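Have a look at the structure below before the remarks.
Incomplete set of chains, arranged as in the complex.
When the chains are written out, they are named A and B in that same order, and each has its own residue count from 1.
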Amino acid sequence: MQFVKKDILDMASLSVEEISLILDTADRMKEISERPVKKVPTLRGRTIVLFFYEASTRTRTSFDIAAKRLSADSISISASTSSMVKGETLIDTARNIEAMNADVIVMRHSSSGAPHMLAKRLKASVINAGDGTHAHPSQALLDMMTVRENKGTLRDLRIAIIGDISHSRVARSDIAGFTKMGADVVLAGPPTMIPRGIETLGVSVVHNIDNAIHGADVIMMLRIQKERQKGFLFSTEREYARVFGLSKERLRKHAKDDVLIMHPGPVNRGVEISPDVADGPYSVILDQVTNGVAVRMALLYLVSGGVRNASSD
Amino acid sequence: MQFVKKDILDMASLSVEEISLILDTADRMKEISERPVKKVPTLRGRTIVLFFYEASTRTRTSFDIAAKRLSADSISISASTSSMVKGETLIDTARNIEAMNADVIVMRHSSSGAPHMLAKRLKASVINAGDGTHAHPSQALLDMMTVRENKGTLRDLRIAIIGDISHSRVARSDIAGFTKMGADVVLAGPPTMIPRGIETLGVSVVHNIDNAIHGADVIMMLRIQKERQKGFLFSTEREYARVFGLSKERLRKHAKDDVLIMHPGPVNRGVEISPDVADGPYSVILDQVTNGVAVRMALLYLVSGGVRNASSD
């Protein structure tokens, strides 16, 4: 099967076949990062622009490493240094990047839909690296890769996603991806942090974390985004940890023996997850980071028209 | 002809032959950016330092991409991260860069003449990427390349440059370059924005934009630099647009059928140029951006002693 999408904007617009192809490709890409010489010439001479309007270390670094491991040239542009301060519109800036013969624009933006707007107007490929509260498809794909790697399949698994669903583009993309691949998704969190009517997306909602954990194959804890909340959604961090935090005790009481603990990072240790759980035997949090590079290599490769077997390069 | 200049500091110091060689080389470099594998090994192992004391996205990115397409190693240093905060002088910082065996230093600085001072004291090549209100030679060269590409020649063309001439290093370099190559340059703008006595540079001045446009082969609109003007030169942006902005109507009434519309960017849409003109059929604004990479590849190549036919690499 050949990949024909120009852009990767959200999970909703990817088919089951496309997702499977991405995950298969990512599995092969992962091998490259395990070699002493972690580099293949696949995208040599391609220009990849990392265009980040929101601060990001891990996602930007992950894409940057992914581009370099495929021998592409990667160029970082951040909001603070960009012409935005001179009053240029987003689309003008993007057209300028394209005019420099950029092949792929990886974009993070605080406005939901910004990458979609660019994708429609540009011939260059656009990969959404997180837009507002809307989508973060590469994160969902690395989550799915990590689960599939450990469980062999995504079908019929019970995935519990716990925390601030309302503000989380990770949750939105995970819901779209995991349900599409046949998993059952259950959400838990404070009522103020779960959007009304989200059950229409084919998920179930509980307000008690213990119920969500019960029988779950995967527990995905979300980050409490302190900088977005300004304190009014929950009284204190300590209170949040007591009611919705994942502790060793809670895990021992309610979780399955082979549960996977995941977190998109950065972790607030002692708030949404206790340190002994984050670093414990069920945690695959660092595997998620490792797989993030592989997924991003796959995405860069596939939108660039890659069809050859990457690992044979 | 071999290129023997160590530095590219301004248009005044380049001969007609040198300018022609740069433009010819840029034409060949442009082909490289149109290939799937946009990279040649020409400057492999060379160290190019991008040393920017003023914020810049497009110029810095353009040089960065140019360096990478020639396989050079490019290193970015910006004022905010530099030792300047520790009180080191500019020349000391530059000598340090040179001591790391840098081959080319590309420099932007808010003080006119800063790159010339460095060039005199360093053995490394210095390319001026914009100094104060003085010069921006790579911009003038990409403008000349874009005009030549469309008109076949620069000789005897009528080039109208419109806007804030006084604060514009782009205008200064364009005037020097286009007149040297035999074009006729006419300037228009508010009297407060045109330096007295500029006619001695061999240009003509009108204060009515319609007169400037009339018969022009090229209309170069300058950016109203809001951050430099603090509002006292013109009453409002709307007023500026009405009197000196380039609208579709003004274009239809006064311009030649094959006129080229240019702008160094970033564009203030609706101020110095209306959106339908900026995006219209006469606009070559994005070609300027594309050619910017080609011109900068040519400059990096030529100051590095390049004499081989670059496109044959």
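The rule is short, and it goes like this: contacts are C-beta pairs under 8 Å (C-beta built on N, C-alpha and C of every residue); 3 or more make two chains touch, one makes a residue touch a chain.
Quick caveat: nothing in here was measured; it's all calculated off a predicted structure.
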Copy count for the complete homomeric assembly [2 present here]: 3
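Heads up, the rule we're going with is that only the chains that are shown with their structure count from here on.
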Approximate Å spacing (C-alpha centroids) for the pair subunit A, subunit B: 40
Of subunit B, residues touching subunit A in the complex: 33-39, 55-58, 60-62, 64-65, 68-69, 78, 223, 226-227, 265-269, 286-287, 289-290, 292-293
Subunit A - residues contacting subunit B, complex: 44-47, 49, 73, 75, 77, 81-83, 85-89, 92-93, 95-97, 99-101
